[in-house]
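I am attaching a structure below and will ask some questions about it afterwards.
With one protein chain removed, the remaining protein chains of the complex are shown where they sit.
Presenting subunit A:
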């Protein structure tokens, strides 16, 4: 087996879908933050001023939700939590210190990525439902004031959790060298796949030999 041949981790459609969601997230996030705190209201200028930002934000949000559903349909099967994931989570301190001994081999996604996936899905659902309720131009007149108030609060809360999660997601990409490339051009090296997603590596290469995990530290 040619050990130098890279592995395709994400195909062109998956990559495009991810980056469409990412761009829409940045737009929805910046316009949402402008509404979130006075200190960030200047961000509204990026969208052509306050009224245009108010008009655009919900449409951007709905588009983000629709494309995010595309990601969910593509990846949900790979995100079920397994026994190895629970062990991985217990060893999160070692993972954080770039140590590998005792960290179980994982499939296409590690437990952190899986938790992120489900957290994002939950946040997106809350944002969609609460966002429709507080969408004054079209929908708010169908709802009572208490539902609107609760939705405004939940919308801000879900957005806060979403932004925090994405900060973690982006940092993980910066921290784990090779993963940004996986989502930009799609390819990862065999060594990368073996190191970070060994079960997935064995799956896609047909390599049944378990590689020794504790072989190196740091």
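Points to keep in mind about this one:
FYI, a residue touches a chain if its C-beta (ideal position, glycine included) is under 8 Å from a C-beta of that chain, and two chains touch if they have at least 3 such contacts; residues count from 1.
Criterion: contacts and distances are computed from a predicted model.
From the set "ATP phosphoribosyltransferase", "D-alanyl carrier protein", "Methionine/alanine import family NSS transporter small subunit" or "Formate dehydrogenase iron-sulfur subunit", the protein name that UniProt assigns to the chain left out of the figure is "Formate dehydrogenase iron-sulfur subunit".
Across the entire complex, the residue among A:168, A:183 or A:204 in touch with the chain not shown is A:168. Per the touch definition above, the residue from A:65, A:118 or A:160 contacting the chain not shown is A:160.
Checked against the full complex, the candidates A:89, A:115, A:176 or A:204 give a single residue touching the omitted chain, namely A:176. Considering the complete assembly, subunit A touches the hidden chain via residues 34-41, 44, 49-51, 53-54, 96-98, 134, 136-137, 140, 145-146, 148-150, 152-153, 156, 160, 163-164, 167-168, 170-171, 174-178, 189, 191-192, 195-196.
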